[in-house]
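Only a single protein chain was left out; the remaining protein chains are all shown in position.
Note that the chains are named A, B and C in the order they appear, and that numbering of residues resets to 1 at the start of each chain.
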Amino acid sequence: MFYREVGQFKTNYAADQAIFPIRQDRIGLALILLVAFIVIPLFGGEFLIASVMIPFLVLALAAIGLNILVGYTGLISLGAAAFMGVGAYACYKLSTIFPEVNIVVWIVASGFVSAAVGVLFGLPSLRIKGFYLAIATLAAQFFLQWCFQRVPWLYNYNTSGAIEVPTHTLFGVPVTGASATPVTRYYVVLTIVVGMTWVAANLVHGRIGRNWMAVRDMDIAAQLMGIRLLPAKLLAFAVSSFYVGVAGALMVFMWLGAAEPEAFNINQSFILLFMVIIGGLGSLIGSFLGAALIHILPIIVRMVPDALGIPIGAATVEHLTFIITGAMIIFFLVVEPHGLARLWAIAKQKLRVWPFPY
Amino acid sequence: MLRKTLFAMLATTTLAAPAAVRAEDSIFVPLFTYRTGAFGGSGTPIADGMHDYLSMLNERDGGIGGVKLAIEECETGYDTKKGLECYEAVKPKGPVVVNPWSTGITLSLIPKAAVDKIPILSMAYGLSASAQGDTFPWVFNPPDTYWDGMSMILKYIGAQAGGLDKLKGKKIGYIYLDAGFGKEPLPFLDQLAKDYGFETKLYPVAAAEMQNQSAQWLNVRRDRPDYMIMYGWGALQPTAIKEAVKIGYPMEKFISIWWPSEADAKGAGEGAVGFKTLNWHAANADFPVIKDIQKLVVEKGKSQSPKEAVGTVLYNRGVYNSMLIAEAIRNAQKLTGKKAVNGEDVRRGFETMNVDAARLKELGMDGFTGAFKLTCADHNGHRPTFVQRFDGTKYVKVSDWIEPMTDKVMPLLEADAKAYAEKNAGWPKRTEACDAK
Amino acid sequence: MSERETLLSVSNVSLSFGGVKAISDVSFNIAKGEIRAIIGPNGAGKTSMLNVINGFYHPQQGQISFNGVMRKRMKPYEAASQGIARTFQNVALFKGMSTLDNILAGRALKMHKSFFWQMFRYGPALDEEIEHRKFCEEIIDFLEIEHIRKAPVGSLPYGLQKRVELGRALAMEPTLLLLDEPMAGMNLEEKQDMSRFIIDVNQHYGTTVALIEHDIGVVMDLSDRIVVLEYGHKIADGTPDEVKSDQKVIDAYLGVAH
Partner (left out) sequence: MMHLLYQIFIDPFVQMAGAPDLLVQTLWEGFVGGMLYALIALGFVLIFKASGVFNFAQGIMMVFAALTMVGLYEKGVPAPLALLLAIGVMYLLAVAVERLILRPLVNQPDIMLFMATFGLTYVLIGVGELIFGGSPKEVPTAQLGLPKGAYDIHAFGGLVSLQKIDIAAALIASIMVAALAVFFQKTRIGRALRAVADDHQAALSVGISLNQIWVIVWFTAGVVALATGIMWGARSDVSFSLQVIALKALPVLILGGFTSVPGAIVGGLIIGIGEKLGEFYWGPLVGGGIDSWLAYAIALAFLLFKPEGLFGEKIIERI
């Protein structure tokens, strides 16, 4: 009824090669952006913006990065959090060495450092395949975390051993540090995330994305199409680490405000992998859905007893959150093994033919 | 459409979260706790102690100054991200103080405190430099910093060896959690090593390897340090004690900062007898205040704590922490004449805190801990501590009160506070007035 | 046929895995513009031969020259860039992608616009994308698969998958097209369609075709020349008529013991 492409004729390939060829999708996207850019900052409470939306966007960006590697190129990674750390530490170093340069520039630039480290740890991927590759990323995870702990230069010899975020301004408005309002930080995060998502969408829908997916689906055939495996995989490592690194810089500068190396531990890596798989491998929208489910579901679970006035201890709620999150993961896998993105696609398909069942 | 439901979900969270209205007839005290996660073992008794003391005040006195305390626990799991979420969740309810109970969370909150006007109490943890009230008017970390702790351990070792000058040529081993907390004393230790001519041996333990320390202790066996100092947390501590027993390290020469509990030492059995830690409060239940808690809270089933845990080291640590909160609130009421005080008032309450012997007696804490006083400049107190020795079931005080080497600690604190303000460009100058009496 | 120029020649190639000999001392050539068939019983080394030709396996002995260039070892993507394309015995499509994307993936070597433009899908990158889409649409028209253009290939019936795979190979505009059992598992009608496509490709685009096929009838009708392998050895080489009357071939196919 509302979601129907009948009557939308494409008269040229340009229109049909667009990323959103269907009009309703474009309208939906515009609506979402409208809500994200205007409605939420206007009407959202501080908790929604600071503790729900900013973390959600940051995690979604990291999930997109990881999805490029795991979902689009089929290379498993258990070390994503360490690359978030590389981004965060790079941004910290760059912004203290050159404090006069705008912080947003450094946040984005820190992605390049992360990309370089990603390529380095991606090199074994030529020889090592499948789950075996997980070991290279695990080595990265533990080694990099050790470096954050052990190389005092990285944290500017702070006695606390942590990196702390001073106030930086953008056009005179503080964007980091405690005096930056959540709304300002939200706008910076949102703008970067939307921009980078757009770029990711362009990449995966074009030649580069097709090459990655070809490597993922059938690497032998891809080689015989003239796709060189190592450059394709390394490019995936680089782009993926870039995204994850920027997400890491955003996490520390826009969300946490200070970070110890523990913020980039193995659990964080696993959680990112959750998001990607639950959301849907090889789907950008899935990365958002996965981040939403994994980050927001526990928040809601924690609020339910409070809202219903049931007196439960904070720890019990936490235990229940673990159980429910775990059960939901299994439940979603059983219901739709291809992730939330596939559920979304099925829902769209149903809408397209509604009210008829087929 | 899933996207829409998502936003519907988000909308509900906004509505549900900040019940921004604060009742005028109560004072909101959130307690950040961690009963879960890798450090849950240490976190649980602390959480119980904090909670039970405040509940006891509600039961016995009807709160503080006639105003009930609204106590709310928020579970952080010792995770910075969850801690920040807790902070954002409690902020709209007007907390008068937050206790992050994690160095990571504390570091994230320090810059926010001045902006949100919520004082931070990080009792003997967090950022040592925050003891400097001139730089950090909103942060309080009594009664000692980790540097104070290190200086007192060394003083004790010196006394054992027959004077600090006898440390010359000795080897002192330092086993620590390879995180900010464990690394913080390193520059101080270096300096002391230079001053007194002893040699240090470092044994870092990564958080992920807490229960896998045999390599570190093999190194200890090789290096044969004359004394061992430990800055550990969670499962690091019992494992270290067991490994020390295993290699036959003389327990009497193994001294820890104030975090190990009875349970940490018990696991190693007889071998752990002689293990020592610093402490600044009693580790038993023989005080009126603890009796009140037992009578009014624990025995009425209003506590999550097992009965036998009341009076243990970490439980009492929690009680001490809550006593600080309560005293700050009471001071704030006195200063402002208001009943329902807010964060700004409580900050002033902390700065004017003066718990002398008489006050301790009133509190039912006579002999529980030493008198102390905070000022606008000194948010720590740098109080003396004593050494307690594990006798197989409990800790027994074995030394007199040991004063920290304030002369050596203060310059470092000052320099560090200055460095913090410099590195965090635009760090606000103190504008808060001082209520010095 | 002999007046035609040789496109590829295989000389004295031997290949073994561990101790097992897959190909022993085989030589033959493929002339420009012909349809060349490789036949033989199961396990005769036919697929291994194709793998050697496009660089996926490296023979222990022997040489291969393509377009007059000798080579001993080369990487599969180098073979691809020299103009060798192929299809696979067990369809090796990119299962997670649509028909159109699979065929576009075949254009990988022809698309060069930089990462920078790709990021914004603008300017040269977009022009390129549309230009190649046009090219792929021609292939789609040619193979009569317009209706499944946007369908994920994993869900297509086998016969169509084979066709898409052919399309993907054609997208490379190959000089030499290797087809590994293009008609396996097809019904008569599908086989006829596929044969028609192969002949059309050969005649319209002038593409040289080398194919492996079990259906002797189809092979005899399609091909200009045939190589017969058995247990890794070449036992016959010639026109369909010559091969048909060769005693060794008859023995091999009827299973007469040597």
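The rule we apply is simple: contacts are C-beta pairs under 8 Å (C-beta built on N, C-alpha and C of every residue); 3 or more make two chains touch, one makes a residue touch a chain.
This structure is a prediction, so every number in the text was calculated from the model and none was measured.
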**Fill in**
In the whole complex, of A:A136, A:L154 or A:L284, the residue touching the missing chain would be A:A136
**Touching the absent chain when the full complex is considered, from A:V104, A:V194, A:I220 or A:A307** = A:I220
**Prompt:** Per the definition of touch given earlier, which of B:V115, B:A161, B:L202 or B:V398 contacts the omitted chain?
**Reply:** B:L202
**Complete:** Touching the unshown chain, chain A contributes residues 76, 124, 127-129, 131-132, 134-136, 138-139, 141-143, 145-146, 149-150, 220-221, 266, 270, 273-274, 277-278, 281, 315-316, 318-330, 333-334, 337
**Message:** Across the whole complex, list the residues on chain B that are touched by the chain not included here.
**Reply:** 35-41, 43-44, 178, 202-206, 208-212, 214-216, 218-219, 221-222, 234-235, 238-239, 242, 246-248, 263, 266-267, 269
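Everything below uses one rule, namely that only the chains that are shown with their structure count from here on.
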**Request:** If you tally C-beta pairs in contact for every chain pair, which pair wins? Let me know.
**Result:** A-B
**Message:** On a CA-centroid basis, which chain has its centre farthest from chain A's?
**Reply:** C
**Asked** In whole angstrom, what separates the CA-based centres of chain A and chain B?
**Response** 35
**Asked** For chain A, which residues are in contact with chain B within the complex?
**Response** 28, 32, 35, 40, 43-48, 50-53, 55, 96, 99, 142, 146, 149-150, 156, 158-162, 164-167, 177-179, 255-263, 265-266, 289, 292, 296, 299-300, 303, 306-307, 313-315, 317-319, 322, 340, 343-344, 347, 351
**Prompt:** For chain C, which residues are in contact with chain A within the complex?
**Reply:** 54, 56, 75-77, 79-81, 85-86, 88, 92-97, 101, 104-109, 111, 113, 115, 118-121, 125-126, 128-130, 133-134, 137, 168, 172
**Complete:** Contacts from chain A onto chain C in the complex sit at residues 12-14, 16-17, 19, 199, 202-203, 205-208, 210-211, 213-214, 216-218, 220-228, 235, 282
